[in-house]
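One structure coming up, written as structure tokens, with questions to follow.
Shown here: the complex without one of its protein chains, the others still in place.
Moving on to chain A:
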Amino acid sequence: MLTFMASDSEEEVCDERTSLMSAESPTPRSCQEGRPGPEDGESAAPWRGQDGEEDHEEDPDHYVCSGVPGRPPGLEEELTLKYGAKHVIMLFVPVTLCMIVVVATIKSVRFYTEKNGQLIYTPFTEDTPSVGQRLLNSVLNTLIMISVIVVMTIFLVLLYKYRCYKFIHGWLIMSSLMLLFLFSYIYLGEVLKTYNVAMDYPTLFLTVWNFGAVGMVCIHWKGPLVLQQAYLIMISALMALVFIKYLPEWSAWVILGAISVYDLVAVLCPKGPLRMLVETAQERNEPIFPALIYSSAMVWTVGMAKLDPSSQGALQLPYDPEMGGVKLGLGDFIFYSVLVGKAAATGSGDWNTTLACFVAILIGLCLTLLLLAVFKKALPALPISITFGLVFYFSTDNLVRPFMDTLAFHQLYI
């Protein structure tokens, strides 16, 4: 979900622009006070976000000032382009960081590439002799996984509709507890094993306890924005690593494809669960769930003097009209990182495939943001990026890799 807020504060041009904001009526999309931006983020324990987070919704606080008197129209377009570009970069950076963490872990810690069983949600094994059987098993695994996700999402939407907030908050707290303590403990253990570093139990306890406790506070309550963003990136990376480890190969690819289709349907269809969730939240004028959306800036209710006290965990600073921000659901982070991580894990040690998938995902994200600026409504972030990523993974692995390997072997340069 993307939320464009009021302009940012870089140059003097911005001052002129914000002062023009108050003088004249903004475009029809001007802010609706009291709405800190519809966020999305429901869903269940291990699927911390793929359901809610693919929602993209533009906060109506986006001021696209067109036709301001006294300004050449080209300049206006240029300014809009610049602010749009800033928002794109504000999402590129965390997505890139998450992918870097995942790829670095995959390439160095062998634990996450070893096969040690599967999740119960993908019960069919892929160790079958025939290709057809393997394909069938992976499709069945995908069907089971997707149906679990759908059921969980609908359950969450129903809970939200019938205002069972305590249940939802308890659920979210349980899942972030598990991620922040258990999964990070396992991760730390594996990293220490890889580098053969000994750590005594008291130090380990202190480290994990501090990491987890600060994470819980930052994500569910208040904390510095950068710390909150860092924790969200880390838990997305941890979740992606779990998926990379426990999803069998073909199932992972089919699941990635299927979940982008599901994302598309759930967000855009009138009766899609995610769309209903967003609309319910909008009707009630409240933020949905903390801790499942990555936000690149604090949530503001533009034009209002008081701040929304239930805004997600951000520091309460005085109203600054020049803060801008965008939001992206954590599920998007997770599945982007799963794709790139799988490319790094199975690409036979090839970095070209990983890089190609990385660039493809960034371009997909760029296109999605462009569409968001055009359509100005909730958009799923997965389909375009995952499609590009999958296309580039398979084509780079099968076509480009032999070509580049042969070229490098003969030291030919193109």
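Operating definition for what follows: a residue touches a chain if its C-beta (ideal position, glycine included) is under 8 Å from a C-beta of that chain, and two chains touch if they have at least 3 such contacts; residues count from 1.
By our rule, contacts and distances are computed from a predicted model.
Chemist: Have a look at "Integrator complex subunit 11", "glutathione transferase", "Eukaryotic translation initiation factor 3 subunit F" or "Gamma-secretase subunit APH-1" and point out the UniProt protein name belonging to the hidden chain.
Modeler: In UniProt, the chain excluded from the picture bears the name "Gamma-secretase subunit APH-1".
Chemist: Which residue, A:Q118, A:T280, A:N352 or A:T387, contacts the hidden chain when the whole complex is considered?
Modeler: Result: among the candidates, A:N352 touches the missing chain.
Chemist: For a quick check of understanding: of A:A198, A:V226 or A:L412, which residue touches the chain that isn't displayed?
Modeler: A:L412
Chemist: With the missing chain put back, which residues of chain A would touch it? List them for me.
Modeler: So the residues of chain A touching the unseen chain are 11-13, 16, 72, 74-75, 78, 81-82, 85-86, 88-89, 92, 349-352, 355-356, 359-360, 362-363, 366, 392, 395-396, 399-400, 402-408, 410-414.
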